[in-house]
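Before anything else, here's the structure in question.
One protein chain omitted, others in place.
Then we have subunit A:
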């Protein structure tokens, strides 16, 4: 068997293992979507009436794409957590002592995380539809928007793998929420950065999550809270570029960290 086919067979086995987890424990999806769903309900129904994003735009239509992007952003914690558990339970050692394709552990992880993220988006989109969100962008643009969301999630897999290999145990990985929360929230997810204090607004604007959120709002035909800054005017370009940059930096870091397990 060629090396390529050997590796593909390993990816398939690992992905299959992860998907079996999803099928056996559908509550996993519910738990992981718990916080975005609660946040949607809070922001739309509790704070929604007090939220004025300017221009008389509808808050629900504004907030839903933001929430999609935020869920993708928080996803890196799931990756980090799974990798940390893998490492702690000795799975990574056992795999490394087997004649497996060395890339299969990390790549299999990535593929199954993307499938997981796609399922997350389906569930969230259904909830969004139920509370009145619509996409007016047509099928192609809508699909492209979901593609951009998954592109962000893909990039964050490598941060997740890198952190998951770096932390001592899964408890440490669980503490990442303190990091993830501001990363998700200091953005254009729930409020336009133009309404924030200048310095905070600048951080929020340049947050990759904002670019993705704004780009998919444009594609869905939902209201976009645009200031005049370059970064906001080029949301589409940056929604493609940011994840590429993140991947460029963190994919090699993750691979190097994995290889350094043998040192």
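What to note about this one:
Criterion: contacts are C-beta pairs under 8 Å (C-beta built on N, C-alpha and C of every residue); 3 or more make two chains touch, one makes a residue touch a chain; residues count from 1.
Assume contacts and distances are computed from a predicted model.
According to its UniProt record, the chain left out of view corresponds to "ABC-2 type transport system ATP-binding protein" among "ABC-2 type transport system ATP-binding protein", "Pentalenic acid synthase", "Peptidase M75" or "Thiol oxidoreductase". Touching the omitted chain from subunit A are residues 1, 6, 9-10, 13, 16-17, 20-21, 24-25, 88-91, 93-100, 261-263.
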